[in-house]
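A single protein chain has been removed from this complex, and every other one stays in its place.
Per-chain residue numbering starts at 1, and chain names A, B and C are given in the order in which the chains are listed.
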Amino acid sequence: MQAVRTDLAMEQTEFYKNNLPEGLSLSQEEKAGLKITRVEVVSEEGVKLTGKNKGKYITIDIPLATAGAEPADDVTHLLAQEISALLPKEGMVLVVGLGNIHITPDALGPQTVHQILATRHIPDQVAKESGLENLRPVAALAPGVLGQTGIETGEIIHSIVTDIHPGAVVVIDALAARSLERMGRTIQLSDNGISPGSGVLNSRKELSRETLGVPVISVGIPTVVDGATLVQDLVEKENLPMKKQAQTVMVTPRDIDVIIERGAKNLSLAINKALQPQLSLEDITYLVS
Amino acid sequence: MQAVRTDLAMEQTEFYKNNLPEGLSLSQEEKAGLKITRVEVVSEEGVKLTGKNKGKYITIDIPLATAGAEPADDVTHLLAQEISALLPKEGMVLVVGLGNIHITPDALGPQTVHQILATRHIPDQVAKESGLENLRPVAALAPGVLGQTGIETGEIIHSIVTDIHPGAVVVIDALAARSLERMGRTIQLSDNGISPGSGVLNSRKELSRETLGVPVISVGIPTVVDGATLVQDLVEKENLPMKKQAQTVMVTPRDIDVIIERGAKNLSLAINKALQPQLSLEDITYLVS
Amino acid sequence: MQAVRTDLAMEQTEFYKNNLPEGLSLSQEEKAGLKITRVEVVSEEGVKLTGKNKGKYITIDIPLATAGAEPADDVTHLLAQEISALLPKEGMVLVVGLGNIHITPDALGPQTVHQILATRHIPDQVAKESGLENLRPVAALAPGVLGQTGIETGEIIHSIVTDIHPGAVVVIDALAARSLERMGRTIQLSDNGISPGSGVLNSRKELSRETLGVPVISVGIPTVVDGATLVQDLVEKENLPMKKQAQTVMVTPRDIDVIIERGAKNLSLAINKALQPQLSLEDITYLVS
Partner (left out) sequence: MQAVRTDLAMEQTEFYKNNLPEGLSLSQEEKAGLKITRVEVVSEEGVKLTGKNKGKYITIDIPLATAGAEPADDVTHLLAQEISALLPKEGMVLVVGLGNIHITPDALGPQTVHQILATRHIPDQVAKESGLENLRPVAALAPGVLGQTGIETGEIIHSIVTDIHPGAVVVIDALAARSLERMGRTIQLSDNGISPGSGVLNSRKELSRETLGVPVISVGIPTVVDGATLVQDLVEKENLPMKKQAQTVMVTPRDIDVIIERGAKNLSLAINKALQPQLSLEDITYLVS
């Protein structure tokens, strides 16, 4: 079996078809017209098979029509509901956008964070006077990648978490997937952070409850695929001999600018709604624009 | 034989290895450390084989080190020299950047034109007082693509050419190539414009001496590859059965932002030098920034 | 009287308070909570006083709350209605965005045009199959400014108009105003194009029915103010001696990026609705994103 590199737990289970090995569980449902796949990595065996932390991995497929524009309100509500279910009911939340804002397919995290409603610094009195009561305190940060900063992203986040003591961290990142068709059209949520081996060719430290000491929810959208995986996906054949280059090159669809812009809008709206359920989608759009 | 989609005449001849068919001619040389490949489509047979207009196609491979930064002065001088050889010695030149500025891999043309020194409107007296004598008149336009404007790009350029009567047109465009390794690292020049079938999934009208009535020089850098062609390039095997999607999807490297930024800088510097040989590269950089 | 430089007809009449001179007429009303001021330049005397072409100048003040976010649907509907009243009932329309996309306060035109739904190239059959019947043919162009292109913008537009024969032209441009408070918060419509003397320090040729041969509707938002005018506006005194520099420097508010982004969204939505009244605002948002 040739390695298929993907950050989507769903794609890792597809390989097994009907013979899911021990250590993994899988269920599917449909809500508001969206296909939801729930994978759980339940044991060390599952961790070995997937390279992922133990935990829940929820994948939501956005239909093409919806992917192609302003998010439909019901999609946003469904997504907000799933994110909300992974978050503690109260307490300050730190939202972190991973990735490099200057590399389009890697800019999903920073672009999403740019539209997150930061509220931690707003005094209750000021919020009240603006008609915004009961704001949940939210902080938001896009620290950049190691090559930009010279500092491991995990180190930066650890420093901030130690200092401001959030009750949970939400981490947003661009993902690698197997199928080009999923670029920008699948959202993966997880309740146990980001594991070291994953991602878009960035060496990443684990961001999880183990390393940060608080629940870490991860939210991602696939934006890249590596050459070898793409070949596997497009050709109906296994064990193809490939050029060495295929393993290292990462490609992205030609319309990646549009994918990132829409993805960041969809994710930020849903995360804002999950964090401030008392606000309408109109209010949220007004406040972040 | 499975179709390989490429805008590079050089890649079309590679297929034939040592048995170049009639209608095509090929020569190679090395200058200033750069590999230069000259293909000529000399007959209707060559036109059929390549889908390209009769004419000269000059490909310059930029070494990785050079591709990765400010262009070395000797690369710029060599490139300027090759462009200059295709241009009439005098008369006004219209430089056109094709493509959509809002889609990164398609933005090479508009981004290059943004750095072209437009001089057609500068009165001689003003030029002299600024110490800029003997400026060749240059106009520069990035009209956008059909989907943005609702007007065929060829129509727009035809209108402008009819109105301002340039002595030649230089057309800059992002190209499709066979090999991912060539993205951003190869420059193709041609003395006979752009043919209808080519390019980055945009339906394009021919831009040539036939349609515009003046010499049309084209300058391009590969920035995308289609799925099927990529598979062909990465796998050492022919006649692979592929998913239908492979034929239609266009991909681009993850670091396309950097490729476009550098490509536009390199091309604009060389075109400016070819058009205003009396100016030093420092002067040009000063004037366009 | 010290010259106050403004492109807003409304601001030119404010100077006269209750003694409006001959050649100008003025009326005000309120609709959907918006203040609408209608100035008409009715004679050559009015042309001399204002430096503007004869015609109607409609100014709509957007309340701060609305200016600060997604446009409220009723504001968009009102604006669409006013634009619609200036346009011929049918026939192809060319929408032109003036200005330089790389200079933020001058980018209103290009950014608005980027969100205009171009339809001229869509075959009826394709439109029907997409559920889009009765699309009015629309072309859209952002040709850049003289310093970028070396070609007078008026020349470019004249060439295109001669070639594609639209029934009307809509011209979008950033304006100079007297009051900083109006930046981004006032929309001016006019039924007789753009006059030579106006604007954001760009030398501009007249764009009007006289020069283009078809009705020219202009749409603009103030984004800059010159130093001398700003001083006049902030100080409660006339005939102030000023440094020479004050006459030539143009300034813009610190948050100009936000002003341009919102302005372009508001204008494009209203123009699209005026041109395609059969589409809902949701449909339009979906189609241009």
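Here is the rule we use: a contact is a pair of C-beta atoms (placed from the backbone, for glycine too) under 8 Å apart; a residue touches a chain by one contact, two chains touch by 3 or more.
The structure displayed is predicted, hence computed values, not measured ones.
Shown as candidates are A:Leu24, A:Val39, A:Leu132 or A:Ile160; the residue that touches the absent chain is A:Ile160.
Contact with the undisplayed chain is limited, among A:His77, A:His102, A:Arg209 or A:Lys243, to A:His102. Checked against the full complex, the candidates A:Gly46, A:Gly99 or A:Gly144 give a single residue touching the omitted chain, namely A:Gly144. Panel shows chain C; residues 102-106, 180-181, 200-201, 224, 227-228, 230-231, 233-237, 240-243, 245-246, 249-258 of it touch the chain omitted from the view.
The omitted chain makes contact with chain A at the following residues, 101-102, 114, 118-122, 137-144, 146-152, 155-156, 158-160, 162-164.
Convention: only the chains that are shown with their structure count from here on.
In the CA-based superposition of chain B onto chain C, the rotation angle is 180 degrees, rounded to steps of 5. A straight line joining the Cα centres of chain B and chain C is 36 Å long. Contact of a single residue of chain A with at least two other chains is seen at no position.
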